[in-house]
Structures are given as C-alpha cells and as structure tokens.
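Just passing along the structure, written as structure tokens.
All protein chains but one are shown at their positions in the complex.
Chain nomenclature is as follows: A, B, C, D and E, assigned in order of appearance, with residue numbering initiated at 1 for each chain independently.
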Amino acid sequence: MPYVNIKITREGATKEQKAELIEGVTRLLKDVLGKNPATTFVTIDEVDTDNWGVGGIPVTELRKQQK
Amino acid sequence: MPYVNIKITREGATKEQKAELIEGVTRLLKDVLGKNPATTFVTIDEVDTDNWGVGGIPVTELRKQQK
Amino acid sequence: MPYVNIKITREGATKEQKAELIEGVTRLLKDVLGKNPATTFVTIDEVDTDNWGVGGIPVTELRKQQK
Amino acid sequence: MPYVNIKITREGATKEQKAELIEGVTRLLKDVLGKNPATTFVTIDEVDTDNWGVGGIPVTELRKQQK
Amino acid sequence: MPYVNIKITREGATKEQKAELIEGVTRLLKDVLGKNPATTFVTIDEVDTDNWGVGGIPVTELRKQQK
Partner (left out) sequence: MPYVNIKITREGATKEQKAELIEGVTRLLKDVLGKNPATTFVTIDEVDTDNWGVGGIPVTELRKQQK
C-alpha cells in the first residue's frame, strides 16, 4: 500500500504525461517490491514557479536567466 | 501540537464538509491523545482527478469506467 | 481514496491509541464525504521533540518550562 | 541537499515576499548546517483559508471573529 | 527539479531495492518530462505497520489476518 507524491513545477505537463508518471511509478513499486497496484496511490503536485526555489532563487527567475 | 494533512480528490467537497473534517479531526486528537485544540492544525489538499492515481490509472479514468 | 497524514510528537502514544486515530479518521471521512474505508490510507509520523518547534523553540525545551 | 516545504494560508503573499522566504531559508541551511544552496529546494504551498483549521475552526471563520 | 516522496511500510525493503526505486523514479521523470536527474530528489519513508492504516485498521492487524 505505497503512497507516492511527486512534486514538479507547473510548466505544462499534459494529462497524458501525468498518466504516464502514475502508471510508471505504480509499475516500479510492483516490480521492485511486489506492491499491489490496487493499493498504490500516486499524487502529483504542480507548483507555481514563483513558489519553488533552487539555489535561493525562485524558478521563475532561473527560467529568465536560462533564456 | 499535532499537524494533520488530509488529501482528497477535488470532487465538490463543500465549505461546510471541510469545516466538519477540521472539527472532527481536532476533536479526535483531543479525545484519543488529550491534544490541545488550540495548537492542532488541519490542512486539506484537494487534488485534481488527473493528478491522483490508483491502480496505475488516473482517477479521471476510474470515474469514467464507474459510470 | 483519501490519504491522511497525522504528525504528533513522539511522547508515548500507544499502539492502541494509534489504532483509535486510524479508525476515527477513516470513519470521519466516510461519514462526512462518503469515502470508502477500503481505499482510505492513514499514516502517523511520530516526531522527536528535538525536531518539532513551536514559537521558535523545540518542544523539548517547552516541556521543561512547563514543569 | 535539503528540501523545505512552507505552508501558509493564501492571504496575499507577494512574489517578492515568497522570494525572500526562499532566499532566507536557503541561507539559514547554509549558515547552520553548511548545506550547499545549489542543492537546496524550497517549495511554498498557499492553502485556502477554508482548507486550514486551527482550534477545530477554519481560518476563514477565525478571520471573521478577529474583525 | 522534481521532488518525489515514496512512503512504504517498514517491512524489510533492502538497501538495493531502495536504490532501484531511486534510480527508476529518476529515470521515469527524465523519460516522461525531460527532467534533469542532477536536480531530481527522491526520499523514501519507511513507516511502521502500527502507524499505517487501511480500511480503518493498522497494517499490523491486516498482516495477522492475512496469515
């Protein structure tokens, strides 16, 4: 009965990509630890780039610098 | 000083229902462990059904199959 | 399919008390939102009092002051 | 490689204030524990006042009482 | 810069299995969303079976019933 939480920045992940993440993580837990998919939960949090910092700087700023 | 986080799918929980959850969890912690309600925090995350998977499938898909 | 995480300080909650929390939260989600207990997960984190702060002070210190 | 999650009520924190939180927490982890800012992540969750309870009451209600 | 938290019951996952989970989740995020492994964090929480409930019952009890 695993519970997995994935946090990514909100930068356009599609419904299909999120379904792939859910499917892939669930299969990984089955393959590695024999966990039952029926009781494996996966949640995805999409976080605004203003609300995620790396190196002390919001990702919004990092993206501007990368351009 | 407990901290409780409740994650549910975003499927129409009302303001009143959320208030009931907050009240009920806070009372439970008082009744079972004697925790002071004044320092009990409860947060509720409502997660889009595209972003929650069970059995490797997004809840959005599960809901369609259940119809 | 709710997921609930309860954080309390590690100060001697018994196995029976933790079972009561699990049972009570699961019933609350059924009563208030009609959630199926079979797919309701509850996890409890017991946090050392050195690792929990309120008012800028570790709970270890608060407990000494309360004596 | 610390990971810090800050939860606050959604009550108008500005982009600049959130950048200050990110910068301040990252520096604190460097100053206290020598952690490398480049691998320090900070995420901020802004939670609706209907979805945050203290003392068994939603913050939305507390704010009305405080007026 | 994804952050992934995996919660499993503490029931004997080996160091090697945990390394496989870390490797697999990191690769999944690269394959599906193009995320850079260097800034992908994965943490694993192993939760005592007394502290994890499903269906309103601690996993410790469920395991006894399954025998």
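By our rule, a contact is a pair of C-beta atoms (placed from the backbone, for glycine too) under 8 Å apart; a residue touches a chain by one contact, two chains touch by 3 or more.
On a predicted model such as this, the values are computed, not experimentally measured, just so you know.
Take chain C: the residues that touch the chain left off the picture are 7, 47, 50-58, 60-61. Residues 1-9, 13, 17, 20-21, 24-25, 28-29, 31-33, 35, 39, 52, 54, 59 are the ones on chain D that touch the missing chain. Interface residues of chain E with the unshown chain, by the touch rule above, are 15, 18-19, 22-23, 25-27, 37-38, 40-46.
Just so it is clear, only the chains that are shown with their structure count from here on.
Here the spacing of chain D and chain E, counted between their Cα centres, is 26 Å.
Centre-to-centre separation between chain A and chain D, using Cα means, comes to 20 Å.
Annotation: 14 Å between the Cα-based centres of chain A and chain E. The set of chain E residues that touch two or more partner chains comprises 1, 3, 7, 39, 52, 54.
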